[in-house]
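Below are the structure tokens for one structure; questions will follow.
Removed: one protein chain of the complex. Kept in place: all other protein chains.
Now for chain A:
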């Protein structure tokens, strides 16, 4: 039977319908549909429910009905407060209960509080003799019992307290309860347990009899019920009677010492201890902590099935559980909550509590099945894998041996040479005789054959003979530059250009102090002989080259690299060299190993001392290397006393107007402009240009003091001015003169009064912005022009950074607002001036494929090759340029990150993955992202620009610069982007006004 039919069946509506006849009443009949939707929520009552009230409850406005309920509750509560003054106090409860049941068809809910109400009503009048046999009161008890559980204890309790014992309802209900228990016990076949619990079950007919004896009212109904009961009993119990009787003979009856919910002391014991007996607690449960409600077995018995609730303060219910102990003093049935108290957990501290975990399943003692592991063997490859896998390349043993072979032959040759040469003078005639001598020793191989053979052998003596033969050819200098398209014989002329020691055109410096002839190496002290000054020619296989560097490096200055000569000569390198724009007249210094440290002081000294024309012939060069200057402390003292605000301090004891004399010139020292690792820069006034009354603007100069003394920067700047033409040369600092003392050198340069790019960036930063993109593009173009120009001039700056780029914002009378990349209409006066050539390299002094190694400490602002210790060349400037541009765009130093790029290889169609670098910072959306990305890609990955990886990439830079220039031409006058206005503002903001 489903819920629907149940309710329908119990629904009072039909009854109402039958009893009402008038039309009026018919109209009042509530529609079933009005509460049908809530039928699951209606608690069925034996006597049924009023359809009208149900309809009212469920169909009305729930809000207003809620208010009605509140009012009803309030009214009854008010009545309850005056309970003691009423004649029939229970009547209030009776009505309240009735009202609640009617208005809360759901039964017990938190809102109705029906159970609490019944409980309160029942317990209040236990000892009130007026209501002992009041049917309403008994009904109240029985209703209460419906909620808290109807047990025979209840009837025991009522009987002891003489409630309802004269009422037939008591006996009927009691008998009904027992009868239902009987049927349950039949069904469950658990008579033993139930008989324990309900010892009177067997004799429930006695209940009727005692009721009849008591003359409980209405007696007739009771008698009728009893008869019905007996008839029912006879029919239903007939078949079960034997089971029932048998069940009464169960062994537990013979064990009176076993107690329900007791604990046995041992498994074999026939006695158990009642746990809940208060007076036994202290002796049997010594470990119990007072406030703890739950006690897990202190017996620690694994067979314990469940823990027995133990109420340490429990005075309630003890008697009830021990069923024989009913006494007349039992007048407290206990509240609903008290009867369920084992379900309520005491409040306790949570801190430090370990939650009880499920008991671990017992672990079988047999050992677990082990998983088989392959024995880890201590293995070692016999071969040193590091020698085989070098930088991602594999080298087979044969290749390694070939390299070693090559190295050995080189060493043996240089030894040979030295031995032979040791007793020789620096004399070309001697060389030829020695050459002959060596030839005699070697196998008879005709020189002719050797020159014709495209692949000379690795046989060392033959190869040496080859070299010497080349060397002993009449040197034909006139041919040196252009004739590259000749065959084998003319490949000799290639050597002419490189092996340039004994040239008739050159002034041979015989002074041994200047000539770089005194070098010792690992092999002992040997004086260099002419042919030791040969250049390594890089043309054999890369493998040999890259792996013989250890030799090169250990030797410092390699004397003769035979390996390079044995291979097939190629004309390509010669061409490259010939391309070099500024083919210098041969220099007299020994070419270092490749790669070399370009700032090696020995190397620089050599280069400078072997210049032709010599440095001393350069205008503005004052060679004072014979004497010490020792002026740096004085300079520093004066500069320090010159106020930051460019005003003299009156209190100073130092005479600020005391001129510093450098050679024949005198300077007044003003403030310090900058300081680096190797020197300081001061603003000075050249007294030459200061007359009594007026000051020539040319008087203001920058004086760069360098310790130790060096002429290198002066040389580079002069070379640049030789090689670069107007107007780009304006972008290179001008060196007026160099006073080169033994201990210090003073480089006098022009003074720029607009600060550096760093200052411009900082100005923008102070305004919480960056330089405007149009301005950055302008300076980028300027910088690219400079880099292209110096690279074409064969100079690597080596230290391009924002601090080394001075703003060149000269005043000009005519200045058009339309940008002109050619420099016309005043634009040539604006730009950048590159300074600090202290790290510059003149690559024309070296063989074309010379690369360099940095020996200084590298950081993020140095190019990737430097940081990774790899040889580099033009990359240094490209990276530096990218760094400056990045600084201008983002106000931050550039950080780069490698990205993997897949490139389609043209030869095989396969894709090759290469590493590329790009800046971490991304470009702003409104910038010329495409242009910038391409520029940075080019500058950071210069060797990937061309398919053959050749550097420099000046042409490619030039073409992208043209694009930038076009952008500037198109956009320089747009509103908000006016380049001229921006430059003007920068000019004003950055101008430093020097006083004094």
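Observations on the structure shown:
Operating definition for what follows: a contact is a pair of C-beta atoms (placed from the backbone, for glycine too) under 8 Å apart; a residue touches a chain by one contact, two chains touch by 3 or more; residues count from 1.
One rule holds in what follows: contacts and distances are computed from a predicted model.
For the chain that does not appear here, its UniProt entry gives the protein name "260_t:CDS:1", which is one of "260_t:CDS:1", "Electron transfer flavoprotein subunit beta", "Trafficking protein particle complex subunit" or "Ribosomal protein S35, mitochondrial".
The missing chain, though absent from the display, is touched by one residue of A:213, A:381, A:768 or A:993; that residue is A:381. Touching the chain that is not shown, out of A:400, A:729, A:758 or A:901: A:400 (per the contact rule at the top). For chain A, the residues touching the chain absent from view are 377-385, 387-389, 393-394, 396-402, 404-405, 454-455, 457-459, 541, 543, 568, 905, 907-908, 910, 912.
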